[in-house]
Each structure stands twice: as structure tokens, then as C-alpha cells.
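Every protein chain but one is kept in place in this view of the complex.
Showing chain A:
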Amino acid sequence: MATLEIHDLHVSVNTEGGPEQILRGVDLTVKQGETHAIMGPNGSGKSTLAYSLAGHPKYTITGGTVTLDGEDVLEMSVDERARAGLFLAMQYPVEVPGVSVSNFLRTAATATRGEAPKLRTWVKEVKEAMARLQMDPSFAERNVNEGFSGGEKKRHEILQLELLQPKIAVLDETDSGLDVDALRVVSEGVNRVREGGDVGTLLITHYTRILRYIKPDQVHVFAKGRIAESGGAELADKLEAEGYEQYVKGGTST
């Protein structure tokens, strides 16, 4: 069973004024089939955690370990992490002019599966996945993220999640900027992947709204670069009622 183990993770980011410590000792274990929600105020380091796991060069690991099934993730390059089974659905996916969605998806599937998918079944697979996400077939011929609306970008991220079938999926504020209809479509996509039981999900969000569609097994409150409190789904209800104030003001961080 796939397990992502994050232990005492410290991460800094390079800024003009020198390195700035963002993560200050994160401990978290995500197992296949589980869904963990990470909630927290702006600037608490949620996205830094997501991008550090994926290996973004902007972030420097200053301490701690991350393993996937015992393998050292921090030693891997960005593409190796993805091939090992890590997936990051980005909050702001970038445009890649000149590269069509269909070409991109096939190249990514070839890389993560280790061989090119058979063309016939692949075309059908993509078509069906797009239809489930209510994406127009013409979408496949557009350039990656070029001119996409916010909702289209998020659907495209979840389309990749469905096609690439990772072991661990990190969803970075996938709900932000979505209207209710788009949120429902995107959440249904995530749930289809979760129902397969093969993926461990780390759902990063600022709002509790998405948790009405995607039920977490555990909720973690992130504040000042570490997990301040963990609990079941009921913790989200508490946050809904009380907000993050106590975590921001309180002395949970040293």
C-alpha cells in the first residue's frame, strides 16, 4: 500500500532579502485510499508544502524527510517524483504555447506509465474522461492552458489526475475561483479517482466549501508553517464556524 510520509519538514524560499523560512517542521502521513484536508489561512505555508513535495526549484529543503513507500522523494528530480506516483494539481497552471492538450496528455501518460498508451484505447480513454468533466472535445486541440478560463484550467488539472492515476495526489486550492457548478464537476472528478481506492489525496484549501463535495478522513489546520491541529471531518465544521483566528493569534507556533 502506497504511503507518503512527511517528517519534520523544514523549507525555505529564496526571496530578494535572502532565504525565508516557510515550513517549520511538518509531520504528516498519507496512505493510499485516505483523504486528508489541509486547511489554513493565507500565508500559512500550505502551497509551499504542495510545491515542495513536487520539487519546485524555488524552494529549498532545510530539514526533514519525505518518503514514498520508503523511497527518498527529496532526492528525486521533478519528473522522477511524478513517475514515482506523485501528482500536484496546481492552483495556477502555466500556459505552454504551441503544445496541444492532446499531445501533452499523451506525452505525460507515456512518461508516467513507462510506455506509450495504445492509440486506439487512448483516444477513447481521453474522450470519455473529458466527457465526464463536461469538457468540449475541441479542448484537446487547444494549447495547454492558453486562453483557458479559471474553470477550464482546473478541469484540465483533474483530467490529468484521472488519466495519470497517481499514488498520491496533492490538490492545491483546486476549489479557488470556481463557481458552484464547476466546483461540483471538479469534485466529482476527484471523487471518481478516490473511489478507485488507489490514491491517497492531500486536499489543500482555504475554504470549507469543497469539503461538502469531497469528504475528508482527516482535517489538519495549518498555521505558521506547521500543522497546528488535526482531527476528523468535524474540525472543518469548527473552522467554518470560528475561522482561523485562534490559530493565527494563538501561540501554536514557536
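Everything that follows uses one rule, which is that contacts are C-beta pairs under 8 Å (C-beta built on N, C-alpha and C of every residue); 3 or more make two chains touch, one makes a residue touch a chain; residues count from 1.
Note that in this section contacts and distances are computed from a predicted model.
S.K.: Just go with whichever of "Phenylacetate-CoA oxygenase subunit PaaI", "Sugar ABC transporter permease", "Fe-S cluster assembly protein SufD" or "Phosphocarrier protein HPr" UniProt uses as the name of the absent chain.
M.R.: "Fe-S cluster assembly protein SufD"
S.K.: If I consider the whole complex, including the chain that's not displayed, which of A:70, A:98, A:147 or A:197 touches that chain?
M.R.: Considering the complete complex, A:98 is the one touching the chain left out.
S.K.: Which residue, A:21, A:143, A:230 or A:246, contacts the hidden chain when the whole complex is considered?
M.R.: A:143
S.K.: Looking beyond the chains shown, say which of A:49, A:164, A:211 or A:228 touches the absent one.
M.R.: A:164
S.K.: Which of A:47, A:91 or A:112 touches the chain that is not shown?
M.R.: In the complete complex, the chain left out is touched by residue A:112.
S.K.: What is the set of chain A residues that contact the non-displayed chain in the whole complex?
M.R.: Here the touching residues of chain A are 54-57, 77-79, 81-83, 87-88, 90, 93-100, 103-104, 107-108, 111-112, 143, 160, 164.
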